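One chain of protein is taken out of this complex; the other chains stay put.
Entry: chain A
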Amino acid sequence: MLQCIFLLSDSGEVMLEKQLTGHRVDRSICAWFWDQADSFKSLPVIASPTHYLFQIVRDGITFLACTQVEMPPLMAIEFLCRVADVLSDYLGGLNEDLVKDNFIIVYELLDEMIDNGFPLTTEPNILREMIAPPNLVSKMLSVVTGNASNVSDTLPSGAGSCVPWRPTDPKYSSNEVYVDLVEEMDAIVNRDGELVKCEIYGEVQMSSQLTGFPDLTLSFANPSVLEDMRFHPCVRFRPWESHQVLSFVPPDGQFKLMSYRVKKLKNTPLYVKPQITSDSGTCRVSVLVGIRSDPGKTIESITLSFQLPHCVSSADLSSNHGTVTILSNKTCTWTIGRIPSDKTPCLSGTLALETGLERLHVYPTFKVGFKIMGIALSGLRIEKLDLKTIPPRLYKGFRAQTRAGEFDVRL
């Protein structure tokens, strides 16, 4: 099992260490880790001379866990991801300052989440009841009174019940349940402009505030489009196996009910047509972006970003719509927003190659970003959401949105 967890800042400083078992891990292991070559250091599982290290990097913070014995590596990695999720949820983001400023909460959370190297309470809803997240009121209170405990005195009723994700008897004056379909489109367009792969990764996100012990049933109009799925622990497997219905007792508050994948989509909503010609040390670039198939809703926050090749010494790019920024690490971002009705957005300009190079022989990949509210591009439709016992004043709501996931256009 895990022996120790370190939180490292982006400069390699150990911000926090939490020893989990009696076998202490000296923090010098972090220095060893940080000194490794980049390609080795970025491995998620590293066999160091003394320990096995698992790491994930989230928002510049490295979560490093150590063990000396055999254990499922995915368990360690998933756990670290869970820790990162919970922390960023508690602290409203993740960065060096936030972790340092709230180190007590981080310690308390870690202590609750893992016991003797084995995960203990990882359900965010339960954790929230045990350790209050910092908020403005509690901060003010602590300033005024100088004394505000964020550790709860009582054991959350959900911890240890047979539905550990739910407090036993929450009460609400108005009962609300919202279902969001949040989809991400993964697509690859190859250098010939051909759509190689286009699929949707989607999540059914719910927000429920329901009194008592509700038993919900969610059914889809066309479950057959789903290729793979993964469920929140609350979903019962049987009803899904027999007639593809999600039957569950929801956690209280926000949660991800299921995630799914829909493969082999025919079209992307946008087209990106990059062109590049290089001759005698300069390259001419022009990129056109437009709507290929109108999804029926506005496509918003369109962005295009790409990494200029190393051999480009300077770039002069401009667009007829939106803004272009080039960062010092040669990342170029073109923020388009919405497609105007009167013209086709076009990025054009020249790249100067390093002296001695005639032509470009490596080409960048464009990453496309967009967002469409109110539509699920996979075509998945929710049929209905039923409650076994309908509480008074019940509000149900459905929403959908699609955004770009891994949308790569190769040049």
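FYI, a contact is a pair of C-beta atoms (placed from the backbone, for glycine too) under 8 Å apart; a residue touches a chain by one contact, two chains touch by 3 or more; residues count from 1.
Assume contacts and distances are computed from a predicted model.
Trainee: Considering only the chain that is not displayed, what protein name does its UniProt record carry among "Armadillo repeat-containing protein 8", "Pyruvate dehydrogenase E1 component subunit alpha", "AP-3 complex subunit beta" or "TATA box-binding protein-associated factor RNA polymerase I subunit B"?
Mentor: This omitted chain is identified in its UniProt record as "AP-3 complex subunit beta".
Trainee: Please pick, from A:P309, A:G349 or A:P391, the residue that touches the omitted chain in the full complex.
Mentor: A:P309
Trainee: Taking the full complex into account, find the residue in A:D10, A:E227, A:D316 or A:E383 that is in contact with the omitted chain.
Mentor: A:E227
Trainee: Tell me, which residues in chain A touch the chain that this view leaves out?
Mentor: Contact residues on chain A toward the absent chain are 1, 14-17, 19, 21-24, 27, 39, 42-45, 47, 52, 54-56, 67-75, 77-81, 97, 100-105, 107-108, 111, 115-116, 118-120, 122, 130, 134, 136, 138-143, 146-155, 159-162, 164, 186, 188, 190-192, 196-197, 201, 227-233, 237, 240-241, 256, 259, 261, 307, 309-311, 354, 356-357, 361-365, 367, 406, 408, 410.
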